[in-house]
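All protein chains of the complex are present and in place, except for one that has been dropped.
The block that comes next holds chain A.
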Amino acid sequence: MTGEMIAFFILALTAIAGGVMMINMSNVIHMVVALVFTFLAIAGIYITLSAEFVAAVQVLIYSGAITIIMLFGIMLTRHEGMTEWKLTKMTVLLSGAGIIVFFLIMFFSINHLSLGNPATDLHIDNTKKIGVELYSKYVIPFELTSVLLLVALIGAIVIAKRDDEKEAGK
């Protein structure tokens, strides 16, 4: 049992526990908090895979930005409603069958999977490597993504502005 294994088990357990808690909780805010722990644990798993850059970005985008957006969205709307569970026999049977089929498919495909030899030098300068790849091979997709983000930004401004004008017109 190496330290890496122990770290992996703790992180994996946290990630799964966070996911299960998120599904089973009835309060929306509690769900988001459980989700934060899942995101952080996944970032930790990236670090054990020596992908620090991806880990930092995971924490920055998911645990930071997306969680805050979700919390704002929930808090600025009505949050009195609790989810009610309505389980019929049919849903239980259907979802159970779905889970078993999914498990079998995954089990057999993973059994026959071979990933080849694992790369050994990925941890050296990986931030730099990501940058070089991104700006040499994938410039056009990168630029297209930034245009997409810009369009989304302008769209958000347009939507916010329209509300403003309506209120002023009244």
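Definition applied: a contact is a pair of C-beta atoms (placed from the backbone, for glycine too) under 8 Å apart; a residue touches a chain by one contact, two chains touch by 3 or more; residues count from 1.
Definition applied: contacts and distances are computed from a predicted model.
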Chain not displayed: protein name in its UniProt record ("Multisubunit sodium/proton antiporter, MrpD subunit (TC 2.A.63.1)", "NADH-quinone oxidoreductase subunit H", "Menaquinol:cytochrome c reductase cytochrome c subunit" or "Glutathione ABC transporter permease GsiD"): "NADH-quinone oxidoreductase subunit H"
Check each of A:I68, A:A97, A:L134 or A:A156 against the chain that is not shown and name the one that touches it. A:I68
Residues of chain A touching the missing chain are 3, 27, 29-30, 33, 36, 40, 52-53, 56-57, 59-60, 63-65, 67-68, 71-72, 75, 125-127
